[in-house]
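One protein chain is absent from this view; the other protein chains keep their places.
The letters A, B and C name the chains in turn, as written, and every chain counts its residues from 1.
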Amino acid sequence: MDFSESDKDLWKAIYNTKDLLHCFNCSTCLSGCPASHGNPPLLVRNLARMVVYGLEDDLLDDDTAWACVSCSRCEEMCPMDVKPFEMILSIRKWQSANDETRVPPSIVEIYKRGYTQSVGTNTELRESLGLPELQTITKMPEMLKLYQEMLMKTPVVSENDYMFSEE
Amino acid sequence: MELCLFLGCNTPAIRPDVERAIRASMPELGVDLSDAEGYVCCPAFGAFPSTDDDSYLASSGWNLSIAEAKGLDIMVQCGSCYSSLRMGRDHLAHDETKLARVNELLELTGRKLECKTKVRHVSEILYNEVGAQKISQTIKKSLEGLHGVVQYPCHTLFPSEIVGFEESPRQPKALRILTEALGATVDTYSRELQCCGGAGGFSKSTPVEATAFVKSKLDAIIEETQADFIVVSCITCLMYLDNIQKKLNEAEGTDKYHIPVFDYNQLLALCMGFDPKQVASICTVPRNSVIDRI
Amino acid sequence: MAEKKPTGTILVAGAGVSGIKAAIELAEIGYKVLLTDASPQIGGILAKLDNQFPSDHCGMCRMLPMVGREYASQYCMRKGLYHENIEILPFTQVKSVEGDAGNFTIELLQKARYIDTDRCNGLGECISVCPVEVADEFNHGLTQRKAVYKPVPHSTPQMLLVDMDACTRCGECVKVCPTNVINLDAQDETSNRQVHAVILASGVKLYNLREFEDAKSWAVSPDVVSSLAFERIISGTGTFDGKIKRPSDGKIAKRLAWIQCMGSRNRRQNRDYCSSICCMFALKEAVLAKEKGGDDVETTIFYMDMRTFGKDFYRYYERAVDIGVKFVRCRVQAVMLNPDTSLSMRHYDSQDEEFIVADYDMVVLATGQIPYETHKDLADLLHIKVNAQGLLPTETYDKVKLTKPGVFVCGSLMGLTDLSEAMSSGIAAAGQASRLLAGLDVTIIEEEAVPEPRAKDREDPLVSVVLCKCSDKVEKSSVDFGALEKGLKKLMAVGEVNIIDMVCSDEGKETVLDLLKKSKCNRLVIGACHPFIYRNALKNLAKKAGFAASLFEIIDLSSIVHKGFFEPNRSESGAKDQTREAYNELFAIIENLKLKPALHVETLPINQTALVVGGGIAGMHASFSLAQRGVQVHLVERSDKLGGYASTHVNHTIDGLEPVSMAKDLAIKILEHKNITLHKNCEVAATQGSLGAFETKIKDNENQENIYLQHGAAIIATGGVEGKTAEYEYGNSDLILTQAQLKTGLDTGEIDVSEAETIVMIQCVGSREKQENVKQDGQKQGREYCSRICCVGAIANAMTIRQKNPEARIFILYRDMMTYGFAEQYYTQAREEGIIFVSYTLDTKPRVALVDGKPVMTFLEPVLNSEIEIPADFLILSTGVDAETSNRDIGKAFNLPVNQDGFFVEADSKWRPVEFMKVGLYVAGTAHSPMTLKDAILQAEAAAQKTYAYLSGRKIHTAHAISRVHDAICVRCQRCVDICPYGARSYDEVLDRIIVDGATCQACGMCGVACQNNAAEIMGFSDKQIMAVIDAKMSKNTIGLAAQ
Partner (left out) sequence: MANFTKISFKKGELNKQLADLFKGMMEKGVVDALLSPMTQPKRGVMQTLITHPAHVERIDPFAPVVPVNGAKIASSITATPSGRKVAMVLRSCETRALIELGKLNLAEFDDVLLIGIDCLGRYENLDFLNLRAQGESSESFLEKALSGDTKRNDIDICGACKICEFPVADTVDLRLCVIGAGADALYVESLTPKGDKVLETAGLSFGEAPGSRDAAVKQLVAARTKARDAEFAGYRESTGSFDALEDRLAACINCYNCRVACPVCYCKECVFVTDTFRHKADQYMGWADTFGTLKMPTDTMFYHLTRMSHMSLFCVGCGQCTSACPNSIDLMPAFRTAAQKTQARFGYQAGRSHDEKQPLTVFENDELVEVTGQVK
């Protein structure tokens, strides 16, 4: 492991609370994690360690944070209150901010129609089930526009605005 | 009581029969529902919560403000939506800076958030507000003679101080008690608390391992219980457990995996006498074996 | 006539082991002790533990006094405690404490037991008829008990009580009780008592895994048990007769796992402390499980740090490793109950980078202690405030002394203590109380309330027999007392036989006294029940009537009289058998008594001077504590100044102590005290003598002369030194320092860390490895123990560096962080400050290379399982604590054992931590083992108290029963001298005889076993007596009961 390139303040950039530093590598987060069954496994403890050591390059290349199922067991069980799930999200945020290829395409979907998928357009099916028409934001262009304007003020959208431009 | 119904995306788009079941069953129990017009993505953990706080919390704020404007608490069925909204609300409720920033953003849209609205899960409403007793008194048909197993949505359990409502999140019981209220026998099994594995990147990035993971759960159900059905209270659990069985059968060349999966509200609505075609019609594993016996 | 002074009286609230220890200590000096406990029994947690580290046996009786031991019970302590000066009040709460030091009024609430335990015969017929069953808390709910029950099944007498919460008041027990002692309408009673001092010893709550939410991921089956419940499972008196079975189905468990830190080291649950005891608990249990369950038992301990910090703990750990206990450094998240009821756990193996799922039959959760719980209530009781930590506020240097004068604490209430600290603190708290009382106008209880009458042992034996026939109810259907009397009267040595009703009642006692006063007999046998309880009362009664104590025997008739009492249709022959059995018992004891010599106690000449060896903080503290109580002290110090190691090296500690200034203050007190004679530049050369009369030769190195000191007792407090090392390039670079060098350098400013980028510390340098592993020039120099202070010391230095240089990267390479107890918080704080902790094992020791004079470190990062190479600006080595080199010489001079590490070996590592086997010699501080300053002070106080117990001016007697030598038979082979564990025997070359020191001899009988010629004998237990007893028991009674 190349340690000379490590950034000792990386933890501040990623997860600026001391929660993470409390980790004493007990491995509780690992043993019950669903995504730890993956290949490669999500090893929350190891990610925490990489952050603490400031292993920037290794961390930037690591995909496992995205395998998290967000079940938050680690958060519940962590004896040191490291808040590992928050850390996972923070690593993703840091990766997204530092590597545009990490930016999840789903946010473009949300920007465009309010959701990651088309909602409320299955009118026929809904009717057959006796369901009313759904007042989705997709069907409320004025409102959607306001929502988009708001998002445009947020870092991920403003910094990657090309992704959101109408073709 | 009246609650603001937050449907998310999967339920209305893919499994609207669940939506129908909710809309049908809850008012019967005295829970009136009001739609969250113009709601947006909760947002999903894999989206804005994975990019930055502003976009995450602004979206949470957007949704919360809709209910707040109505003066109602939010009711959610989807586990991810529930957890995302509750965590988002938690950030905003406990961090004035974040709330101020979100209000700054919401102001552009003419909205405002005081963070008064609470986010509640449908199973919690049923368990705490309605109660098992009222449910058994209300239903017209019963699941008597049927065995079920439960799948707790992780998102309603952990972290307990933010999303939890169970007395003991490590030994939850709400869904079991609710299902028993419908007359079913609920069997326990070793992997009851195991996550379905359907959410997040896990099942997409390493499908082989994820399938093995859920298979261990289904195998436990088959080997250890007499389950006629699986009951869930989360759209992800429902879809994943339902859909994966077919894939497993195809992969293994068997028809071993054929346990019907229901959302709790579907069973509730069925017991209330609603038309199965409306409240429980969309599934991969056929549900006749259960529906015919209600 | 002047007004009678009050007897010095102390309340000890809490009768767990430390409370009991404090009570015994004070009772031994002659003070009156009220020993209360809120629970219905005494003994606390230890009542449940059969097996204690390190012997894996029970050693509770080792708490009992060594000299004057007949004033306390000499029975198994787990069965009960009796001391003339201790009033035991179980089931009693302290409701209020008013007043000030020396004058407290306490209100006691004695809860109703509904059973008069004084008169209850303990046979438990009530239990058999009681229809109510509830979970038995003694066995952690693994078994059921009735509403009327024995709180501790193995205690004697059986202190029964009724659990009113469970009782249905059906009254069956009342009907069946033969002694009419059950009163279901009994009321709680309140009383006010005056005491001069208060010792709080109410112990600690243990984490209950059925109670706490965070345990529920693990507590998924009855086969997941707490470590205390596991103690009940492996206990011989426990749930399964000592077999390791699963509570769920009673099947033998072969695969066992322990999960550590259950309920502690948990910041999320606001329990950021280490419970201190659980690692050793688990180790011991895993070892026991292997030993009791057989070689095929698999034991796995899941841990984070194995905290084997105490004396000999690490060797015990090595033993556990040797016998195959598996250690896995991983905390598992949950236990899964398999369909076959086995328990499944998944853990990650960092080295092999894989997850492992394994099944177990039982899982033991190492549930820890929970401090704080009762502190608020106690503070309210005392009208004081808890400190910032939520604990009762104590003096800065004194763990046992509350800031409120006259109130002391000991045991687990102080915090998180193990058994040995419970003992030291119990003694120390007693010491502090006795220091207070020494300054008050109070008296002590005279030992001999009734003077010993002259023993009429030269007359032909004539025995008076007094038999209690108990209540009428019993008599009717039991032993034929008439026949018994007739039979006994036929024995030549029997002078008279009297049959009395209820000897235990006041009238009964009066009757006996009247009868005996008229008696012409010279020896006495009383047959009654519960010899445990009544021995002293009856002995005094006998003395009043003129019978010498050694010519008096008491025998338990109740077990014979009550036998078969409850059988509805008792046969005539049954009664005959019982009568014969009673006759044989009495015949045997009469035969024994006939041949018994009169035994006399000797009053020992006691020189009321103490010798303290070592003028460090422990030695000074002990000296001052004794001097304050009027004891003359000779303090011998090898160097030319007082203070020892801490006073020159440690300006301040992480917990806010200032050893240097503290030592200075103490030294001034020592120099000024009229009772202390300081001998500087002096060394101990030789010692002889025994308790009360030692003579020690010291060599004055300055004046080149020998000084001879007479003293009654001695305390060894020689201290220790920072360990040496030649590992890790030490000595080859100015940038490689020891922790002490760093600390001094940081204090003086000689070491500048402000420019440093990276600082690496290595823990356990030369420590906790087999001695043979660490050879340097053929010299063994490893420390096969934990030095206890280095982990916190390293953290303290790291935090200091952090203050001076917030940007530096600080790595602490450790094996197990020994931040036990509340020190865990320092570890947490250090991580919070960004100090990076990296664990290593003996197989993956870090490596150092010097590149251009600068240390370059290479170590394995175990989490990421990859090597890290990093240049360091400083490399700091924690080299531990070495024993003082003079220990071996001093050990030789006093004939005291020194272990292979050079520390003194105490009498018992748990139960007698400051004593040596030889009475009159004590140990305190680092002479015993490496320890913190506060612990050294605690031990010093305890050692001073042990010393004071004999030097207080009170008369000290030998016991009646001690061993002696038949010179005529003795061949002087001296095996007895070698084997005597107490050093009571010696060979006198001039007299050519084996000498027994009466004060030291404990009548254990080892000499008798070792002697091949029967030349060693315990007085009062001669072969002749034993043979006579055997004859009597085998006798066919052709005279005695022939008439029947």
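Definition applied: a contact is a pair of C-beta atoms (placed from the backbone, for glycine too) under 8 Å apart; a residue touches a chain by one contact, two chains touch by 3 or more.
Keep in mind that this is a model prediction, so the values were computed, not measured.
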| item | value |
| --- | --- |
| Shown chains that the omitted chain touches within the full complex | C |
| Of C:Gln144, C:Ser661, C:Gln803 or C:Gln1012, the residue in touch with the unshown chain | C:Gln1012 |
| Per the touch definition above, residue among C:Thr403, C:Thr443, C:Thr744 or C:Ser1035 touching the missing chain | C:Ser1035 |
| Interface with the unshown chain - residue positions in subunit C | 291-292, 492-493, 966, 968-975, 1010, 1012-1014, 1022-1024, 1027-1028, 1031-1032, 1034-1039 |
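Criterion: only the chains that are shown with their structure count from here on.
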| item | value |
| --- | --- |
| Which of A-C and B-C has more C-beta contact pairs | A-C |
| Distance from the mean Cα position of subunit C to that of subunit A, given in whole angstrom | 56 |
| Shared-contact residues (touching 2 or more other chains) in subunit B | 160, 169-170 |
| Touching two or more other chains - residues of subunit A | 37, 73 |
| Of subunit B, residues touching subunit A in the complex | 7, 9-10, 12-13, 16-17, 19-20, 23, 35, 37-41, 43-55, 58-59, 62, 80, 83, 105-106, 108-110, 154-155, 157-160, 163, 169-170, 194-195, 197-203, 205-206, 208-210, 212-213, 277-279, 281 |
| Subunit A residues within the subunit B interface of the complex | 34-35, 37-39, 42, 63, 66-73, 75-76, 83, 85, 89, 92-93, 96-97, 103-104, 106-107, 110, 114-122, 125-126, 129-131, 134-137, 140, 143, 146-147, 149-151, 153-157 |
| Residue ranges of subunit C touching subunit B (in the complex, touch as defined) | 213-214, 216-217, 220, 334, 336-339, 344 |
